[in-house]
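Heads up, this is only part of the complex; the chains shown haven't been moved.
We call the chains A and B, going by the order they appear; numbering starts again at 1 in every chain.
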């Protein structure tokens, strides 16, 4: 059994917003008893983020660390056509990843207690971002 | 055909332990002729690690590099409720990844000769860690 949907999310510029509820709703609707949910961002400057859902400071600290790993406006960048955040966004996307697979059981995501799924915008401007969710497995 | 299991591993604190054998045993038991094995850690402060299985110095050097990318007790961290390794562990988990998919054929993981799968504890203390393994595909 297989259900595939594409959702579009408006981001507020750089930062992460939780999408666990939206992904869980697709999994529930698919009614998969046992299987996987594959989540995929169709962009090269925003990523998925699977991290702790309790303290928002975790995601602020991740911004700080990613700002060191892939700084905006680094003089070494050759690719800067869209501004100082352009190349930084591509690099952060690669490191965090645009593709995530989560197991499913009983029509629910098998996440740990403290795990949340976030859409992580790496550009400074707001964007519409497409996320493809594919739920595969055996019927409940 | 689909088999899903949850295994619990006791870690010895920061460091990696091989779990290739345990994952391979699930794949063998599933008897999948052709498909995929999806491995997922239900935590935000330990990750999976797919790396060379011959020289343990590789994994020591990865600790060194990750210690630079996400140092313990960095003064910039806002999130430090559980100690200096708390935020470092979240960041390392994100970069290494908590979710891994490996192809399967003939009821075996299609790993390369030098690839091993490790559970990588990023907290300094020992923990019990849950790993969900989902094997999907066609019967042998």
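We take it that a contact is a pair of C-beta atoms (placed from the backbone, for glycine too) under 8 Å apart; a residue touches a chain by one contact, two chains touch by 3 or more.
All of these numbers come straight from a predicted model, not from anything done at the bench.
Engineer: For validation: placed chains = 2, all identical. Expected total copies in the complex?
Structural biologist: 3
Note that only the chains that are shown with their structure count from here on.
Engineer: Suppose a student superposes the Cα atoms of chain A on chain B; what rotation angle should they report, nearest 5 degrees?
Structural biologist: An angle of 120 degrees brings one copy onto the other.
Engineer: Quick one: chain A and chain B, Cα centre-to-centre, how many Å?
Structural biologist: So the centre of chain A lies 20 Å away from the centre of chain B.
Engineer: Can you tell me which positions in chain B touch chain A when the two form their complex?
Structural biologist: 2, 4, 38, 40-45, 69-70, 76-79, 81, 87, 90-91, 93-95, 97-99, 101, 130, 132, 134, 136
Engineer: Touching chain B in the complex: which residues of chain A?
Structural biologist: It is residues 34-36, 49-52, 55, 57-58, 60-62, 64-65, 69, 95-97, 100-103, 105, 110-115, 136-138 of chain A that touch chain B.
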